[in-house]
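Every protein chain except one is present and positioned as in the full complex.
Chain lettering (A and B) follows the sequence in which the chains are written, and residue indices restart at 1 in each chain.
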Amino acid sequence: MTDFLQLLISGLATGAIYALAAIGFTLLWQTSQTINFAQGEFVMVPAFLALIAMRWFGVPFVASLVLAILASMLLLGVAFRYVVVGPLIRRGVLPLVISTIALSILLKESVKDFYSAEAQTFPTLLPDTLITVAGVSVSLAQLGVLAVALVTIVLLQWFLAGTRTGRQMQATAQNPTVARILGVPVERMILYTFLINAALAAMASLLVSPIYLAKFSNGETLGLIAFVAAIVGGFNQVRGAIAGGLLIGVLDNLAAAYVSTAYRQAIPLILLVLVILFRPQGLLGRREERAV
Amino acid sequence: MSARNSLLIGLALLVLLALAPVDLNDIGVPYPGLRRYGTYILTLWLVTAIAAMGVNLIVGYAGQETLAQAAFVGIGAYLTAIVTKAGVPFGVAFAASGLLTFVIGIALGFPALRVQKHYLAFVTLAFSVLCWLVFRNEQWITGGVMGIRDIERPSFLGWPLRNHIRFYWFVLGITSIMTFVLWWIVRSPWGRAFTALRENPLRAESLGVDVRLYTLLAFALGSAYGGMAGSLYAPLVEFIDPSPFALGPSLLFMLMVVIGGSGTFLGPFVGAGIAVLLPEWLRAWETWYLLIYAVLVMVMMAFFPSGIVGLATRLLARKARS
Partner (left out) sequence: MTALLEVRDIEKSFGGVQAVCGVSFDVHEGEILGVIGPNGSGKSTLFNCILGQLVPDRGTVRVNGRNVTALRPSRLNRLGVSRTFQLLQVFPELTVRENLILAGQEHRGSRLTRLFGARDAGLGSEADRMLDFFRLRRLEGEKAGSLSYGQQKLLDAAMAFMSGSRLVLLDEPAGGVNLTMLADLRERLEAINRETGVTFVVIEHNMEFVMALCTRLIVLAEGRIIAEGAPADVRRDPAVIEAYLGH
């Protein structure tokens, strides 16, 4: 039982990180019909931006984390919006899909060629000290990750539901045409979504890298988990992405303990298949009207 | 172009391709033919083109996205390698590869296509990773990362195909047949229905076109082309391991078809040619190759989303008008 509780807490910690990546993915899809096949790489790159700041320019650790988030918002937010998505949005879905696939290769190869092909250790803010409460030991680092991720998610929810800009963004996500008629500055809202996505991905990156090391190929797994979390939770909702992320985090940790490590990666995939078979609208999603 | 003209041009190309690796000096033509490696590259191009034709049917004609073509190639390759080593004739292995991947295509596509656009992309993405895990982990049958070596090249009607030129001719023959079959399909009412469901599924449905069924057929057929390409790939390279069937190569299949020109008949051949030859030409740049390729794809999507064949058709049409 205590084992189980320990696994549950560490599962929630990684799950909260996955949720960050999945939320951004869902937001992008909703507001601009952009399916970002480079989402995994978006979670891989910011850690390297921080490493570059630290190792190449000698910037202190905390400052490089902030720099990494800002640089990600510029690179993976603004530049992604205007250089990659902008020219393609009117060309239809396929060119955009292909272009984000190419972007994922570009980011992966750039990190490999310009930084390193080896996995990099990444410092953590909180020490790995174990705390034991009622026989359950959890590391301070894990609790920290969980706390940071949850605070980010709560802040984001508050922003979306409680502020004027947030509500305008939601209106844009639900129906851009109607939002435009109601006077919502749709273009600006779309840009905000890209910025938020980049910031969330950067947060996820800085939180996940101390646990799994930073490596150029991390994006494949992370991207897959972000898609799966978004779909499992319900493709059209932010809370779905959160639930999906947490669920996969927990399952992933349980699987690592109880199932063979060789097929640990398969767990989220099997979950995806089950959801599509039995509850295609996602765990928290509403059934949409017939697509065809 | 009329059907007769297309067929004639196709036959002429076939003769040229058949002669490409042969030394023609004996019959008085100053052409030295291709060396062993050149012939191998040419064969690899044909095999890649078969799988790419399948992707084109799914992406270019039916308007869906598949991220598992390399996995289907892998299924065909492993199946062929394993059963031919057990003494099953190649012809049977080839047919079984096509059939198995067709059935898997139906099983994957059916739930995914009930939902909405893009779900097929996610399901195939997941499938691709699952396959790779199986190829890598089930050592007892796939050999794991050590792979399967010494895969025999088959003989055809008692004619051994060990020789690289003979094997090339064999693959060329099969490619021609599969090209003809696809050409027939896209010209039939099925092809018209495929185009319709890509352009406007809602309207197609209202005209009695069973959009779900046709999409499923396109996906299963396209995947079967992948499986059959894999069946040829195994005896071509004579050694297989999991790496060419991972997610990355599946993504490259998508890119090559769009670069060549998705929804155009020749697009997959051009795209496969680039994908096979570019790494050869950029040998010196080895590590940079994928980086350059990715940038090219993004630029191409922004300016010529119809691909090389689409661009060439447009330029030719403009020239014809002026």
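In this text, a residue touches a chain if its C-beta (ideal position, glycine included) is under 8 Å from a C-beta of that chain, and two chains touch if they have at least 3 such contacts.
Treat the numbers as computed from the prediction; the structure is a model and nothing was measured.
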With the missing chain put back, one of B:A193, B:A218 or B:I308 would touch it. Which one? B:A193
Can you tell me which of B:I185, B:L277, B:V295 or B:A312 touches the chain that was removed from the display? B:I185
In the whole complex, what residues of chain B lie against the chain that is missing from view? 185, 187-190, 192-193, 195-196, 199-200, 202-211
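The rule we apply is simple: only the chains that are shown with their structure count from here on.
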So, in the complex, the side of chain A touching chain B is made of residues 35, 84, 87-88, 91-99, 101-106, 109-110, 112-113, 220, 224, 227-228, 231, 262-263, 265-266, 269, 272-273, 276-277, 280, 288, 291-292
Contact footprint of chain A on chain B as seen in their complex: 59, 63, 65, 111-112, 114-119, 121-123, 125-127, 129-130, 133, 136-137, 201-202, 205, 211-212, 247-248, 251, 254-255, 258, 262, 287-288, 290-291, 293-295, 297-298, 301-302, 305
